[in-house]
Structures are given as C-alpha cells and as structure tokens.
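Can you keep this structure in mind? I'll have questions shortly.
With one protein chain withheld, the remaining protein chains of the complex are depicted in position.
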C-alpha cells in the first residue's frame, strides 16, 4: 500500500476502493491548492515529504481511525510534487453504514494528517519567489541567509 | 437549475461546478443505496419525488446554507428512479476557503435534505416484494389492503 | 328553496398525492372545492371523506401549499395546489 502519488488524485478510484453494499454514507474531503485573498499570488505549491514516515504514519493513523469507527472503510492519498492552484493535494474517502460515522471518520483523518503526517509545502508565487508555509497556513519567516 | 436527475451521479461534474481558486477545502457527501444487515435483501430502491417542490425547496435550502456560510460554494444533485445497491442517490459538494466551513456546510445540507426535500423510497427486494421506507430508515407498515 | 352559494366564497384546490399516499388513494391528484375561509386541514378532511382509500391517510399528514410545507391550520385560496406528503425519506 502506498498513500503517496505524484499524479493528479482520482476521487473515483478512492471511492471504488471503499465501496461496499453495507455502506450508506460516504464522506470525501479534498484539500486543494488555494490562491485566496490571504495568499500572495500563489501559482502552485511544491509538496515534499519524509516519504517513508508518511507511509508508516498513515498506516498508524488509519488504524486509529478504524479503531474508533470499526465499520468505516477509509482510503486516503496525498499528492507530492508541484501542484497548481485548484488541484487537490489530498483526498480522503470514508464510507460507513451511516452518514454520521462517515463524516466523523473523514474529519478525523484530515485533522490527524495536519498534526501527524510529515509533509511540507513551499508556495511558488507569481513574482518568482518561493516561500515555505508554516502550519498555521501563513508563510514562514525567511531565514536571514536565504 | 435542476437538482434532479435520473442518470448516475457524477462527483466530478459537481466538483467542477464549485471549483474555485479561493477554496482550499471541499467536502463531498454521497448517499448510496445499501443492503446491510438491517435490510432484507434489498436489490435496489425506487426513488420518487414531488419534483416541482424538490426544485423549489432545494433553492430555499441552499439559500439558507449560503446565508450561514457565505464563502461556501455548494452544489447538490438527487437522483430519482430505480437505483441499484451501491450507487448514489444523492451527491452534495461544498467547497470553502477552509475545511471546517466545507464540512459544516455539507453536513448541514444532507441533514436538511432528510428533513425538507420531498423524496420517497420504495425498497425492491430479492423476494420480489416492494416496501416503502419510513424516514427512520425502516420499512413502513404495509396498509391492510395492499 | 336551496341556499344559493356565492361563487366568490368557494375555493377550488388541486390536491396531489405522492408515494404511498398515491397508492392508498389510487390516484396522484384530485380537485376539491370547499367554502372559504378554508384551511389545509379542511382539505385533508374533505379528501378523506370523498375518495375511496383516502380514509387510510393520516388525519394530520405532512402537507405543502404551492410547493412549500404548510401547517394544517394554514389558509388555502382558490387555485392553490395542496400536496399531502408521506414522511420524507430522501437523500
């Protein structure tokens, strides 16, 4: 199993992975590269990761989620590399017998990803600059020698 | 605008409708026809609706949702007709600048659909019987003369 | 001498039945006329009396007037569309 890819994410493929006749509700989350009013002319984000740890940590994270929602079927994929604005960097799919479980499991996974999965992003901006993003979503201060 | 279709639902089409560079989080909900341990050999569900009212009520419901989450972009489609087990009867997509808004708006819409949108379902079972489903998810008692 | 009815005080409403209710009544719509002022509840009573099978409808069904949910004490006007809705089971 790999949770990482450098290709565009396919919601349909993830849906097919979790599909089951016993599941009546499916919650999907997509995180997409944004260029909103808080950003400064972002054209793309370059995603990098501690790849071996991402694989191990996703395994632990999904085991935790399945412990909490044993009937849920969960699939997740994180994309790495340069992702243009509007395209998804992460896709999470949680199917469950009932919708509350599906929503809760999906939300649990994305919140845990933000805490636990070692991935980093560098904003590529229209002015040619490149800025590491800190976890609050704002760019990190540039170190003095860069 | 129509919120109803008799064709299989396309998540990709709904995603395209809400996609925006200012949205970083998208929550999708799919309700699918289930044949779980609580069901009795369901092969499909026949969905019918008060179609004119569905269109009007979805308009009001989405206006309510947009009032609560003004930055959210929401799209929804309900499928009618005979839908086999495993296929989706409803798809809701909510994109927003941040994920909390997206999850909340998506959840709000499906909960409101269950309360407000005049759609009914009749289970088609392997034994050939057909049973109206009551809103708690259990089949309604058959009237004596049927 | 029969009482004369002032046509201005009579409302004709279109009644629609859906799903299990349509099966019970054996039809998906009907027209009923009733003296004004009249409420959704009056329409339900009239339907339950006039149509075979409609006696099995609940006395207080979910209802809509002109595509919007309405309480049973809501007024109806001539030309309104009143719908009797089984418990909603969408999604």
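A few points about this structure:
We call the chains A, B and C, going by the order they appear; numbering starts again at 1 in every chain.
Just so it is clear, contacts are C-beta pairs under 8 Å (C-beta built on N, C-alpha and C of every residue); 3 or more make two chains touch, one makes a residue touch a chain.
Not measured: the values here are computed from a predicted model.
Taking the complete complex into account, the chain left out of view touches A. For the options A:66, A:98 or A:116, the residue in contact with the chain missing from this view is A:116. By the touch criterion stated above, the residues of chain A touching the omitted chain are 31, 47-50, 52-53, 56-57, 60, 78, 89-90, 110, 113-122, 132-135, 140, 143-146.
What we mean here is this: only the chains that are shown with their structure count from here on.
Comparing chain C-alpha centroids with the centroid of the full set of protein C-alpha atoms picks out B as the closest.
Averaging C-alpha coordinates per chain and comparing to chain C, the farthest chain turns out to be A.
Chain A and chain C have CA centres that are 52 Å apart. The geometric centre of chain B is 28 Å away from that of chain C, both derived from CA atoms.
Separating the CA-averaged centres of chain A and chain B is a span of 25 Å. In chain B, 31, 110 are the positions where the chain touches two or more neighbouring chains simultaneously. Under the contact definition stated at the top, not a single residue of chain C touches 2 or more other chains.
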